[in-house]
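Shown here: the complex without one of its protein chains, the others still in place.
So, chain A:
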Amino acid sequence: MGNVRSLLHWRSLRWKIALLVAVACGAIALTVGLLVHRSTYERSVNDGAAKAYSVLDTALGSTDPDDASGLVHDPAQMPPELVREARAHGQAHVFDESNQYRPEMWASRRLPDGQLVAVSVDMTPDQLSRAALDRHMWKYSLLVLAVVVSLSALAAELPNRRLRQVARTARRIETGDLDARTRMRGRTGDEIAEISGTVDSMADSLRDRVLSEQRFTADVAHELRTPLMGLVTSAELLPESEATDLVRDRVRVLRTLVEDLLEISRLDAGVEHAELRPVDLAEAVRESLARTGLEARLTVDNAPVVAETDPRRLDRILANLVINAHRHGSAPVEVTIEGTTIVVRDHGPGFPDSLLTEGPQRFRTGTAERGRGHGLGLTVATGQAHVIGASLGFSNAAEGGAVATLRLPSTDATHTRGDAADMRRNA
């Protein structure tokens, strides 16, 4: 189906090339046709004249009255041009096409007595054969044109295919397949080989950069987490005391900070991929809110919706939004599910203007009244939303309070709960 559609796509290079070939072939066919037509006409006229003279001479030299019967002696019955020419030059021939259904070739001689004698030869068969020739030329020109155009469209398929391969590869690279290559470098030295070579080398350098970033992130993760692990475990071993609580609290903050930073750098490197599966949205959100251990009022505005999403990432987003609402806004925090849209709203001073205009910025919590925190939570939430194909928007409610709106992609995979159950059963 796709093949047929791509074949019929009129803007395709294939049809442009075919059109060009058709125009060129048509021009050649027309020129050759005209030349052939003209030379056939001239030859036909010459042959006709020769024939007419020979008929005339035979009639004049013969004593057979049958032969002489075709002779015309009355100049009034001859074409005037013939009369004029014959009188002037002693002999003349004229091709008379005045009757288009019966063209005649006239030949005339001036007899020694000054009388004109002429004969006419019927040229209809000649005209018919010329017309047939013209028809043949048209027919075969069109036939050959059709064949050539189809062949050129097919031949254009070869560079077309290579170009499409380049486009496909570029798209795959765009979607994160950094090992995609056109592998056409140096096969032929044309422009397509050049562009595919460029795409390949672009992909090479892109992959190198991503890989080195990934390596760096992984190394940083190792270097940070190793001492942190010792710290976390050791802090757990400390005897209970007020000082221990202080240490544990700071360890917890440090741990969150490190994990957020590592998460952001993984998101930046584009190495995160969503693991989609059908998720009962209301259920997932409820559990997610419970896990934060923070107060949040959940309202579900519609029938239970099953969305195709990554529950772990959805949890990260919601946790960050709710924690952010509590940390920077004030209670009550309201979470509303409407279709596949989840809105987290608090009743604090609202998001600062810079966040509304520029989006979340790392380590920037905006104004002083937005309180403590590293400003990483919303960056993480935005990044994770991007990974699961959702959009996360920030606004302020008219009556005050920050509003974060998470719109999950509503795909075909969004069903009511019953559908998802059917799906599982049928599988």
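Please note the rule applied: a residue touches a chain if its C-beta (ideal position, glycine included) is under 8 Å from a C-beta of that chain, and two chains touch if they have at least 3 such contacts; residues count from 1.
The criterion applied here is as follows: contacts and distances are computed from a predicted model.
Colleague: Suppose you had to identify the omitted chain by its UniProt name; would it be "Transcriptional regulatory protein CseB", "Phosphonate transport system permease protein", "ABC transporter ATP-binding protein" or "Alpha-ketoacid dehydrogenase subunit beta"?
Modeller: Matching the unshown chain against "Transcriptional regulatory protein CseB", "Phosphonate transport system permease protein", "ABC transporter ATP-binding protein" or "Alpha-ketoacid dehydrogenase subunit beta" yields "Transcriptional regulatory protein CseB".
Colleague: Among A:S39, A:T233, A:S354 or A:S410, which one is in touch with the chain left out?
Modeller: Touching the chain that is not displayed is residue A:T233.
Colleague: Have a look at A:D208, A:E287 or A:D301 and name the one touching the chain we're not showing.
Modeller: A:E287
Colleague: Out of A:R172, A:R225 or A:H347, which is the one that touches the chain we can't see?
Modeller: Of the candidates A:R172, A:R225 or A:H347, A:R225 is in touch with the missing chain.
Colleague: Going by the contact rule already stated, which one of A:K51, A:R255, A:R327 or A:H386 would touch the omitted chain in the full complex?
Modeller: A:R255
Colleague: At which residues does chain A meet the chain that is not included here?
Modeller: These residues touch the chain not displayed: 214, 217-219, 221-222, 225-234, 236-237, 255, 271, 275, 277, 287, 311-312, 315, 424, 427.
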